[in-house]
Structures are given as C-alpha cells and as structure tokens.
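To keep things clear, I will list the structure first and then write my remarks on it.
A single protein chain has been omitted; all remaining protein chains appear in their positions.
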Amino acid sequence: MVATTDTVARNEWVPCGWLGQIAIGTNLDTMIFGQPIRVARIAQDDYRVVELSDAGTEGRSLPVQTRYNCIFTTLGEPTRALPEISEFDEPDRRIVGCGSVGVSTCPYRLIENFLDLAHLCFIHKDILGDPEKSEVLAYKTEHRKDADEIWAVDCSFYQPAASKASTSGQMTKYIYRVMSPFSVMLYKTVNSDPSRNDAICVFIQPIGETQCLAYMPMALVDDVSTDGDIIEFQQSIFLQDRVILENQRPALLPLDPTYELPTRADASSIAYRRWLKAMNIQFGILEKQAA
Amino acid sequence: MTITLYDYTLSGSCYKVRLLLRFLGLAYERQQIDFFPGRQHKSLEFLEINPLGQLPALRDGTLMLRDAQAILCHLANTYDTSGQWLPRDERFGEVMMWVMFAGGELMNSSAARLHDALGYKLDIEAARANAHAALRVLEDHMTGREIAGRKWIVGGAPTIADIACFPYIALSGDGGIGHEDYPALRNWMRDFRRLDGFHAMPGVAEFV
C-alpha cells in the first residue's frame, strides 16, 4: 500500500490505538492512510508514534494526543484541533471504550451509516427501530462555519430499546455532529434524565482507502449497566452495521449526487458529501477530483 | 436444575447454544463474558470455569461443560424428549460427523472473522482458503440432499448438525468469505432462518 499524498486527509487527526491496548514497554505496528506506523507505549500515559519504512525501520516522529480513550496522530499539519466533547469531562459520566473493529470499506461509509436514521428499524430491529414505525421526520442540517463541523439537529426516531438502560420504547431525540471527515458523534436522550444526553462517538482510523478501524468511545449517564453490558450492546449494534458497510458498492464513496440517489431522510449524508467535496478531499473518494 | 450459559453475543459458537436452548424452549441464566476488548475468557476466574479459556461454557446443575458441540449434544441428549435434534438411530453417526465438522474444519471461517473484525493475528489467506474448502464439502453434501428432495443435513428434520454448522456459514462474510459459490448452502440457510424459534445474531440478517 502507498501512503496517500492527499494533504487534506493527511492534515487530520486520526486514532491509531485505544488506551490499554498496548502494554507498557511494547509497540503496536499499524497503518494510517497507507503509511505504516509504530505506536510505542513508553510509560503509563506516554505514547510515541513514528513512521515505519517498508523495510520496518523507524523514521519520522509524528505528533501524539491521547483523549476519548484513544491515541491520536497525524501525518500532516492539522488546522483542525481534536474536537471538544465536554461530556467526557463530567465527573459522573461512565467513559467506556469498545476496543476497535475492522471494516473493509472507505471511512466515509462508516460516518454516513452512523448518521443514518432510516436504517435503524431494519438493521437494528427491536433495538433501535421498529419496521412498523419507519418514518423519518424532517430534521435540520447545518454547516457550523466557526468550528467547520456538520450538525444535524431536531432528529427523532421511535426506538423499542434505545440503550442498555432502556426498559420500554420511546421517541428518542438525537443530535448528530460530524467533527472531521473521520469522526462523528451523537447526543441522545438519557433514559433516566431527559435533561442530559449520552455522548457516543465514532473515530475512524483509515488504514487504506477501503480499510478502516472504528473506535467507539462513549460518555454515558448510566449507573445501572456494567461496562461489559454497555460494550456488548454497542458492539452488537456495530456488527449489525458492519455487514452492510462491507457490502456497499462501490466501497469508495461517490460524491456525484446522481450516482446514489438520496431522499429527505438523507439530509445529513447530503450535507456531509457536499462538505467533503468542498474541502476537495481525494482519499477514499470514487471520483478523483481535480486537485 | 439451573442452566447457566457463559456467553458472548458476538460469538458464533455461543450462538449455536443459544439457538438450541431456544428451539428446546429451555430457560437459562446468561453470564456475560467480555471477550473483546476485555479478554475476560482468559481471566483467572474464567480459567477456573474452562481451563481452555474458550467460549461458550455451560453449567447445568453440578455439571460444567465446555465446547459448543459437546454442549449441543448434552442439551439434546438430556432435554429433547422428541429425539429430533440428536436422533439415536442410524442417523446418529452422520449427525455426529457434521457436528464434529462444525467444531473442526468450519472453524476456519471463525478464524477469518476474528482476523478481519477483531484484528487477530493469523494467516488470513490460509484461513479463508480452508474455510472455502469446508463450505464446499457441505455444499456438495447439500447439493445431494436437494436432489434427494431433502432440506436438512441429515434426515427429514433439522438436527444439531444443522445448528452446529449454521453460525459460521451464515457469518462467513464477516471474514471475507462470500456465498456466491454456494447455491445449496444459501437455500439451506434460508430454510434454517425460517424455522420456528429461529433468532438472528449480529451479522446474520434478521429478515428472510
């Protein structure tokens, strides 16, 4: 695999491991954007990332940040900081990571799947949706120019068992937030306290154009479920989606709006694709746009 | 007697046991094991339950069992009064042959899935090739069964051979092993998913 030359992609922060994955004094060899890298854990909270040559020799050092249960790095010079997600700093929150899961598709298909309300009642039947209540009500999308993020607000959907802590069906309210081409999150009504939101993130490590690792850190208001329960719930949802993601054709994302035909329910996907097109990102895109 | 299943939702092997428990209408307690990322199946506590550090395990009263195939045999032997799931006649040997196949050659499909989804380090090309070879063996068998006007792996009704083989054939796509070359297996899987009491797991389609 060849490292991408797409500077738009190279300038983003992406995850390259989860906290706890690497024992102190050991390394994890992995890849971002086709570039082999080595993630070394020097001490408890001290990680170093370097590029690896094809022969496996260590090269240039890369910047490192640890947050949201993940180790982040970048190949370029990020203009965008890691997102601020204040829920992760609230003292009574449960912070749960779910490891990472491999998916063979482009990173953007994962982001779009996470933003998608209409699939919940088919792919997550009896949990996040009911095929008899499949309607997606109108919601708003915004490009927040200050932070350069895409938001979808006023989303609501009927859910039979919205979270591990749910005991009955409910209209769940969602707010979606795309923080970068490779990261997305949602705020979702807390079962026990409607004034607060659970925060559920997906950060994508793009290994190659159609090969990803997905990390799903969460900051939840839930003092009932065990970590194991929460992880299993989230992994089950993700493995239901994974079959879809690996069987979308083409695996690269088409940005031509006539290639895949959206409806009103896809407003967030439409906004996301427009945003990707406007930033002229090349990596993982079907149409090789003019540079 | 209380039955306890040491279970991980995403495990195809645990799913075999859950399927039979449901088909037999048996109540059980579920002890959830954080297989990934927690590796709880390798914890000191779990190694006392199963020294092989593998899921599933099942406690039935004072009996502690490991190995999905052995557990299927035990449950059918003990609780299936109809004798359908584990026939004690001339079909017994053939049922056991395919049950062993499910715990043997077919586990290459599980290995490919662990590699692709959870990042296990193993020879993925070999795992996929061996999985395809296993799927082909059952495809050939089920082709013959179709010609004979039969739906199931052995006999005229589903047995634990069908249950044992179903998960890692249905989940093979998770490890990059497609169903394009297996028309008889596709028909058999569809029939299996239409059984009363069938339920899906993540990676197996809900709608038939």
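Chains here go by letter, A and B, matching the order in which they are written, and residues are numbered from 1 within each.
By definition in this document, a contact is a pair of C-beta atoms (placed from the backbone, for glycine too) under 8 Å apart; a residue touches a chain by one contact, two chains touch by 3 or more.
As a convention for this text, contacts and distances are computed from a predicted model.
J.: Name the absent chain by its UniProt protein name; which of "Rieske-like 2Fe-2S protein", "GTP pyrophosphokinase family protein", "ATP synthase epsilon chain" or "Phosphoenolpyruvate-protein phosphotransferase" is it?
T.: Its UniProt record gives the name "Rieske-like 2Fe-2S protein".
J.: Taking the full complex into account, find the residue in A:14, A:49 or A:123 that is in contact with the omitted chain.
T.: Touches the omitted chain: A:123.
J.: Using the definition of touch stated at the top, determine which of A:55, A:261 or A:278 touches the missing chain.
T.: A:261
J.: Out of B:83, B:104, B:144 or B:197, which is the one that touches the chain we can't see?
T.: Looking across B:83, B:104, B:144 or B:197, the contact with the absent chain belongs to B:144.
J.: Touching the hidden chain in the full complex, which residues of chain A are there? Just list them.
T.: Against the missing chain, chain A presents residues 112, 116-119, 121-123, 131, 134-136, 243-244, 247-250, 254, 260-266, 269.
J.: Just the residue numbers, please: which parts of chain B touch the chain that's not shown?
T.: Spelled out for chain B, the touching residues are 140, 143-144, 146-149, 178-181, 183-184, 186-187, 190, 205, 207-208.
Please note the rule applied: only the chains that are shown with their structure count from here on.
J.: Quick check: how many Å separate the C-alpha centres of chain A and chain B?
T.: Taking the mean C-alpha position of each chain, the two centres sit 31 Å apart.
J.: Touching residues of chain B toward chain A in the complex: what are they?
T.: Per the stated touch rule, the residues are 8-10, 32-34, 36-38, 40, 116-119, 173-174, 176, 202-203, 205-207.
J.: Using the touch definition up top, name the residues of chain A that touch chain B in the complex.
T.: 18, 20-21, 97-104, 122-123, 125, 213, 226-229, 231-232, 235-240, 242-243, 246-247
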